[in-house]
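Up next, chain A:
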Amino acid sequence: MRGKLELTNVWKSFGDHQVCRGVDLSVGAGQMVCLIGASGSGKSTLLRCMNLLEPIDEGTIHLDGQDISEPGLDAQPIRTRIGIVFQSYNLFPHMTAAQNVMLAPRRVRGKTPAELAAPVQALFARFGLADRMDHYPDQLSGGQQQRVAIIRALAMSPEIMLFDEITSALDPELVGEVLDVLRQLRHEGMTMVLATHEMSFARELADTVCFLDGGRIIEQGPPEAIFAAPREARTRAFLERVL
Partner candidate 1 sequence: MRLLATTAAALCLTATGALAHGDDECAVGKTLEDGVLTIATGNPAFYPWVLNDAPESGEGFEAAVAYAIAAEMGFDADAVTWVRTSFDEAIQPGPKNFDFNIQQYSITPEREQMVDFSLPYYTSAMAVLTTEAVVEAGAEPTLESLRGLLWGADANTTAVPMLTEIVGPERDAMLYGDNVDVTAAMQAGQIDAALFDLPTALYLAAVVVEGGTILGQFPADRSDNPDQFGLLMEEGNPLKECVDHAIEHLTESGRLAEIEAEWLQAATGVPVIQ
Partner candidate 2 sequence: MTDAPLRGAAGDTSAAPTRRQAYEARLKRRSNMIAAGSTIAVVLAVVVLVPLAPGWEAVQRSFFNGEVFAATFPGLLNAFMLDVAIFLWCAPAIAILGLLIALCRDVRAPALFPLRMFGALYTDIFRGLPVILVIYLVGFGVPGLGLPRPWNSPYIWGSLALILVYAAYVAEVIRSGIDSIHQSQRSAAASLGLSEADTMRFVVLPQAIRNVAPANMNLFIALQKDVALLSFIGPVEIFRQAGVYKSLMANFTPYVGAALIFLAITIPATRYADYLLHKQRRRQR
């Protein structure tokens, strides 16, 4: 079976530093894939490659069978189909939460503010932020900012969502509210790829867990297999450190 998003032998280096070294990964529609591994193992870069923020050096990435890694391809329409949320939120500080969310639909999809008012309001309400729409990012807590960032990505109605360690910068008491959002999306059937350090969350919800080390996927499988009976010694060593 071909997945919705299909990575084949993906290589990526920054100068002399090889970050991805032949990654194969298949993400099925409606699936949730968690990438785990130590810092610097290549998880973030892999996500940025999927979203075409970084061009890959070798290999292919297919979205619904289309090769989106072809050099020279216009990345813009592809990016609107694959949303990404960053560890550091990256909200636009000079815009209110609602303006952050509406910018791309207006400029890329050509929607008017009037058309957007109702759906955007609904999005904010869905994630418990109806009363924060007119706040600026610096008036929001970290957890609220990260939820606005998720809403911003969702407002483009992407087919796939990428999450790059989105709870790592949060105070511990704020992690829960963001994970709840992910849980909700999972139940709604969104196709998702996460780079995460939240092992219990991955164990609870992921369809597939991939362990990355040195730019390769060393081991992948259903969470119960990876967490309960890892085959590779390096996976075992990593899990012993973090669990």
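Here is the rule we go by: a residue touches a chain if its C-beta (ideal position, glycine included) is under 8 Å from a C-beta of that chain, and two chains touch if they have at least 3 such contacts; residues count from 1.
Selection rule: all candidates are chains of the complex that A comes from, given by their letters.
Because the structure is a prediction, the values reported are computed rather than measured.
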Complex member in contact with chain A (any copy), out of 1 or 2: 2
Residue ranges of chain A touching candidate 2 (in the complex, touch as defined): 48, 51, 53, 75-77, 79-80, 83-84, 86, 88, 90-94, 103-104, 107-108, 138, 152-153, 156
